[in-house]
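Only one protein chain is missing from this complex, and each of the others stays in its spot.
Every chain is named by a letter (A, B and C) in the order it is written, and numbering of its residues begins at 1.
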Amino acid sequence: MSEITFAIVGSGGDGAVAAGDILSMACARDGLHVIKTEAYGPQIRGGESSCTVRVSSEKIYAQADDVDALIVFNWADFGRFRSEISLSADAFVLHEAKDPAPPEIATDRVFGVPFNDLAREAGAPNGKNILALGILAELFGLPAEAIRAAIAKRFAKKAQAVVDSNLAAFDRGVMYCSGLARPSRRLEYVKTTPHLLMSGNEVCAVAAIDAGCRFFAGYPITPSSEVLHFLAEWLPRIGGSTLQTEDELAAIGAVVGGSFAGVKSMTATSGPGLSLMAEMLGLASIAEIPAVVYNVQRGGPSTGIPTKSEQSDLMHALYASHGDTPRVVLSCSDVEDTYQATVDSFNIAEEFQIPVITLTDQSIAQRRETIAAETLEHEVVERRIAHDLTGYKRYRLTEDGVSPMSIPGMSGGMYQTNGLEHDEQGRPSSMYVVHERMNEKRFLKLEAVAKKYRLFTRFGPQKAGIGILCWGSSAGVVREAIAKLNAEGIAAAAFVPRILMPLPAEEIEKFIASVDELLVVELSHSQQFYRYLRTQVDMPRNRTHVYARSGGRALRVGEVIEQVKRFALSEVTA
Amino acid sequence: MSEITFAIVGSGGDGAVAAGDILSMACARDGLHVIKTEAYGPQIRGGESSCTVRVSSEKIYAQADDVDALIVFNWADFGRFRSEISLSADAFVLHEAKDPAPPEIATDRVFGVPFNDLAREAGAPNGKNILALGILAELFGLPAEAIRAAIAKRFAKKAQAVVDSNLAAFDRGVMYCSGLARPSRRLEYVKTTPHLLMSGNEVCAVAAIDAGCRFFAGYPITPSSEVLHFLAEWLPRIGGSTLQTEDELAAIGAVVGGSFAGVKSMTATSGPGLSLMAEMLGLASIAEIPAVVYNVQRGGPSTGIPTKSEQSDLMHALYASHGDTPRVVLSCSDVEDTYQATVDSFNIAEEFQIPVITLTDQSIAQRRETIAAETLEHEVVERRIAHDLTGYKRYRLTEDGVSPMSIPGMSGGMYQTNGLEHDEQGRPSSMYVVHERMNEKRFLKLEAVAKKYRLFTRFGPQKAGIGILCWGSSAGVVREAIAKLNAEGIAAAAFVPRILMPLPAEEIEKFIASVDELLVVELSHSQQFYRYLRTQVDMPRNRTHVYARSGGRALRVGEVIEQVKRFALSEVTA
Amino acid sequence: MNGYSPLSYKTDLKPVWCPGCGDFGVLNSLYRALAELKIEPHDTVVVSGIGCSSRLPGYVEAYGFNSLHGRALPIATGAKLASPALKVIAVGGDGDGVAIGGNHFLHAARRNTDLTYIMMDNEIYGLTKGQAAPTTPIGDKTKSTTYGNPEAAVDPCALAISFGATWVGRGFSGDVKGTAELMKLAIAHKGFAFLDIISPCVTWRGDDQHKEIRAKLRTLPAGYDKTKRTSADAYTNEADVVTTGVLFEVEHPTLIDEILEIRWKAQGDKQPPTRKDLLKAFTPSF
Partner (left out) sequence: MNGYSPLSYKTDLKPVWCPGCGDFGVLNSLYRALAELKIEPHDTVVVSGIGCSSRLPGYVEAYGFNSLHGRALPIATGAKLASPALKVIAVGGDGDGVAIGGNHFLHAARRNTDLTYIMMDNEIYGLTKGQAAPTTPIGDKTKSTTYGNPEAAVDPCALAISFGATWVGRGFSGDVKGTAELMKLAIAHKGFAFLDIISPCVTWRGDDQHKEIRAKLRTLPAGYDKTKRTSADAYTNEADVVTTGVLFEVEHPTLIDEILEIRWKAQGDKQPPTRKDLLKAFTPSF
């Protein structure tokens, strides 16, 4: 596997992000694997921005820990990201020559480049980002032809002169390298078929459409709004509709209404919105109405850190709403997996008439990742409709708790649905016996889901000295850590439940039995995942370790390896 | 201990509840112990009602399992409560003579009484309920003089003729008994000093006033509205105020605002309202603003069964709101305990600048219970105010996580409070290091609370064959069950954590170590308490039993005893 | 169902309402209106919130949804948008609609959502046993206002007009026939129709309510111009009288009109987009 990670840092007008976009798309075209992330300073617009692109000849599952090549247009901007950008030992740094590197950075691989002057010379005064791409392409063996094509495409709607001057800037960058030292590594790869380049939010929106969603109601919130934007464009084209509601109470309300009326419906939100949806989740649960809530976690609590990732909405997703309120919680472990998770969410919601929360987080939802188009396929399940309506009972007690549903418009299927406890007909009841039986019915569905949806992944050897339990976006990082550890000869394995409620507890116990030491990894200060696991799984007291920390900084492969070595090796070798 | 439980069943105008009130107040006056509950049919008004009064010579902690004496004005009304009212083996039943008893009821202790005719004869056509009291008083040895005084008091605002005719009805009832068989038991007691007769909601309101609460904001909801009603009357008399808000989002918002402005503030609600408060709980948590949320649990999920009890808001109370959101959760185990729990809630909220949820349920909140006035005393703690404001930092990192607070109006104490993650000054920050440190700070407070507030109760012998873990309203029933089991020679004990978050896990583990078998008892279909215990306590796999069922029917002492015998004795003897 | 008679819209569930409650009249008017408009029960959805009045859907032969306090309108909006062929009627109390549900009332009206919204206005919280509502007159003593209600009441009709409702009327539950006529107009209206029905709570506002209100009733004058927002000013927020009738009515494009228009702009009668179209923005085609 050959891989290089690039970071470009600048201010609003510097085009750092645009350069990253072009680079990513070009690499995607030539079949390379890419993960692209962006970061911004506190200014709403025009402040510092940084764009990081990891390019690899083989499939990758997370951002890289370290940057191999850094472009800095302005060191002041870089300061903002200093704590987020870690440079690899042999990192190659190119900075604007007029802005000398601070002493703690300066090494023999740090070079001043007159980006502004060169771009102006090339006839593209705003093209220093493109020029930088030329340098990177030449130094690191990036697909130059694809990048040139991507540049041409990017400016295609502008005058030909703009295209030309930008291409000139790129070429000037390539040429400029003749005077530069060479980096220690270049990318080695074979061009293959193009990949798609998508973010988790975009994949979710496409998956929703594929799953049959035709009504979306939502209220904008970072980092989930792209789902609303995408569906507002596409649903009307296929006979569906979106509603931007006045708040999240209305969003989930409209979803419940749309679904009650027979149309697959969803909303997308983030923590604050999910908090507002608590009461309506309970209604969907007792009224047995399918509903999909895609929730993108960000730093919490409260408004917290809206632009960064964390895995701390877990407990709320599992338990929000008063009363005994069954719901299903699925998780997305990477951009590609978001497709399966979203379609599964609709399938489960529809088949079992239950609200499903699809948990992802900012790091997956907003990073762009290459994926193979053929992974965007998944079986679609439809709601069980009551066709024989003689003596129809909406909430008929059945073996798996699922009662076929009639849809408004169906003659003879009329019933009353109810947030009050109710009997099989939907009539309010405050009798204990009815309540107990209906609670049983509603929770039976979770058992049926557990049986059918055994969604989990396992990496590493079948028997291992250390086993990691993690979920969601941590999975990609852990997967790469496991690969490295295995390559080092360390028998580490990992188990990732993709379905969280109902929890595949038996499988987890089997996993625990197959490893010596156990390590739980998560980005939640209060150990939400670990605590949740304990509700159903016996975690061995003397061999369980928990590595739980706040979000706001991406989990590093190295961090996981360090923990593994600390808990496993130290005890093995000592 | 001598005790008798009475139930009176009738329709709207029959005065069943009024009779129960008079009986309870009279018994309270003479120092008897009383627990009074009411139940109603689905009609908003004028439907069936039943009033149950347990009278005892010694302190009692729960409703009785069975009714010893039943008055039925109308068997149709009784039908509604058939599944809720259980008759003791030697129950004495008096029913309106014109409405013959159904065969499955008729025993040699069932008597027709011409209530209506007798009352009319006595000159009180609406006084059949009072007449029934006369019968009960005479048959069961109730404090007749006190009852007569209570009747006089009850009608004191009406014409003297009304008082007289009701007293006449009472006397007619007394006289009528000469022709009746005698029940097998009579109440035996010594008159002592009067008790107060209060409901949990009333105790909460008084406790709030005592704790220094001067601002209440709330939205009406069954079964918590009495707190609003009481405080709307009393707070203005002591310079405070109440606000009936437009919804629960505003209620908790106003509480946060009032508390931020330096005034002890609270709201009262039930499940649906608590669900709506999820987001603002997170704000209070991150902004470190004291807030007390008194939540009366009812049957859930969703609107559920508003008039009945359940213990199923636990998980929501513990985990509601996205992000890592520390809060404190206390519970009330009976009416009297509601006082301590409420004052403790204010004390903790104020000292640790954290939201506190005080969990109770309908059975405690709305039943009336006798309590000794001297139990309504508790130390009051004040907020830590920042007096030295030089270089003031609102969120200064301290050893126990508590940063002294400045209050608007204090010159030099100005700061910005923030739902965004923030530094010690309250300035927004999206830096990981700040986030991690602030998460630590906020959770540190929970450790400090745990150290100071070791709130739990233990009943039964120090070593026991079976130990019960339960919480809230189940505690009273379990306590009585333990007493009975111990009297039978069965070594049963119970542990009741009155503080739930932070959980006194060490004490629970000690308790577990002191018993052979373990039984968790709760009114939640999904075993919320058991699951929560597991998050922090190792529950021994082979000797833990869970008795968790839906609410909607009161937990019975006999039910607990049966479970204990099933899990403990069967295994001990088999 | 054979024929459309008021009785045929009745379910076998017995109303929980107190004897004398105004909501019986509202229910009877609705039976009549549905029958006279020959509305198909199975094409009809009646959505409510929580409150005494919100129990109504259980008593109407139709698809019913007794939802959450304050949330009838979002649910009704979702049902209508997802399935525009349905006739969607939202019902509920004044507390439900003006207190906790006030924001949804504003936005459902603003969007001119194709709904009929019937409010059973008793100037009190009935189900929770008599606390002040935003419609309770200032000064009134209630369970939650021991010393008199400190807050000014709002008139739901005035609000509806300012929110952008395109049909606004007021009825009185004691006048079953007149209210049924208003309901028929409201249901037939294209867009957001709001009907405020004064529906006395005899239990918490007193037995005299019916008589008192009846004494205050009056109708709109001849020549009343219901198409002007300002016309209603004289007949809303009234102190000593209650004016019934259609206070306001205009024609505007409805939310469904707009949604259909958007679909047309988006795709028109062109072939629906292919998978390739959908993925185009993510595909490096250069």
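We adopt the following convention: a contact is a pair of C-beta atoms (placed from the backbone, for glycine too) under 8 Å apart; a residue touches a chain by one contact, two chains touch by 3 or more.
Note that this is a predicted model, so its numbers are computed, not measured.
Shown as candidates are B:Arg120, B:Lys153 or B:Lys565; the residue that touches the absent chain is B:Lys153.
Remark: the omitted chain is touched by one listed residue; of C:Asp208, C:Asp233 or C:Asp277 this is C:Asp233. Contact with the chain that does not appear here is found for just one residue of B:Cys51, B:Ala69, B:Leu228 or B:Met280, B:Met280.
If you put the hidden chain back, the residue from A:Ser57, A:Asn116 or A:Thr222 that touches it is A:Thr222. Interface with the hidden chain, as seen from subunit B, comprises residues 25-26, 28-29, 146, 149-150, 152-153, 194-198, 202, 206, 209, 214-215, 217, 233-234, 236-239, 241, 243, 245-247, 249-263, 265, 279-280, 283, 287, 373, 376, 408-420, 426-428. Residues 42-47, 219-222, 225, 228-229, 232-233, 236, 242, 244, 246-248, 272, 302-303 are the ones on subunit A that touch the missing chain.
Against the chain not shown here, subunit C presents residues 99-103, 106-107, 110-112, 134, 146-148, 150-152, 154, 158-159, 161-164, 229-230, 233, 252, 255, 258-259, 261-262, 265-266.
The rule is short, and it goes like this: only the chains that are shown with their structure count from here on.
With each centre defined as the average position of its C-alpha atoms, the distance from subunit A to subunit C rounds to 41 Å.
With centres set at the average Cα position, the gap from subunit A to subunit B is 44 Å.
Chain centres here are Cα averages; for subunit B and subunit C they lie 38 Å apart.
Within subunit B, contacts with two or more other chains are made by residues 42, 272, 302-303. Counting only residues that touch two or more partner chains, subunit C has 50, 66, 68.
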